[in-house]
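With one protein chain removed, the remaining protein chains of the complex are shown where they sit.
The block that comes next holds chain A.
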């Protein structure tokens, strides 16, 4: 992100797709404030953040995949699978919590690895790979559980999603979910500043140039899928803790998170956007849904709004990039030595 040097730069920043999301977020918050200023009281705002945390964590994971030039549609199903796996394996036993958490991390990484290998080694478009993975997970979980999730989560498992540091002045409770989300965000920002992060970005921008510079483009992309699988695991732990076990956990989350990332100005196809903006996009989506609640609009409106946002955000970004003189013709990413 460019450093700001004056009001003109500020305006320019606000108009670029990365800056726009922060402006949008401010507008939504202002609107909520007008309707209900109590929303911003410490405890209620913390509760809102707690609810938004899983989507923000998922947005960070999805960001890595999108910025490297792919998609991960399997995250919603993976979140659902993780919650169901946790309930079934823990089955209410406190002592099983930690081993099961390790199993979940392993499973999340495995799904990411499979997605990554199929996409890079077999050269299946990630859209198809992860759509397939979504269906495989969805079906396998239902087969395994016979349709309804069984077992139960332990109290300590649910701590991360439900509890927090109590008795904090003004805020009341600082939820663990918020702390985890902030840690994930900070980690993601730092990771994007490393050589790995820069190569990931360059691979999404021009994989041929990155490859000729000696980058292991495929390895970087597989790593992005691993990070996405890991973020879905964390999100699953938070959602399971917060909302408990049901067969519908995670349904449709992949679309919400892609909407969020796109709203954050991250360009589909890769090479552009910041992880902070992607997470802000997730926060903006959650804020928008809260606004709908405040306005007493039906929750069934959400998918329609999400659809409209994803089209509008991509169209907006495309228009800005297509302005004469602002950009060189997009370089095809299919230039392969053959």
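Descriptive notes on the structure:
Methods note: a contact is a pair of C-beta atoms (placed from the backbone, for glycine too) under 8 Å apart; a residue touches a chain by one contact, two chains touch by 3 or more; residues count from 1.
Please note the rule applied: contacts and distances are computed from a predicted model.
Looking at the choices "Sugar ABC transporter ATP-binding protein", "Oxidoreductase", "Cytochrome c oxidase subunit 1" or "Sodium:proton antiporter", the name in the UniProt record of the chain not drawn here is "Sugar ABC transporter ATP-binding protein". Checked against the full complex, the one of A:88, A:208 or A:302 touching the unshown chain is A:208.
From the options A:88, A:142, A:198 or A:302, the residue with contact to the unseen chain in the full assembly is A:198. Hidden from this view is one chain, which touches chain A at 2-3, 195, 198-199, 201-202, 205-206, 208-216, 271-272, 327-328, 331-332, 335, 337.
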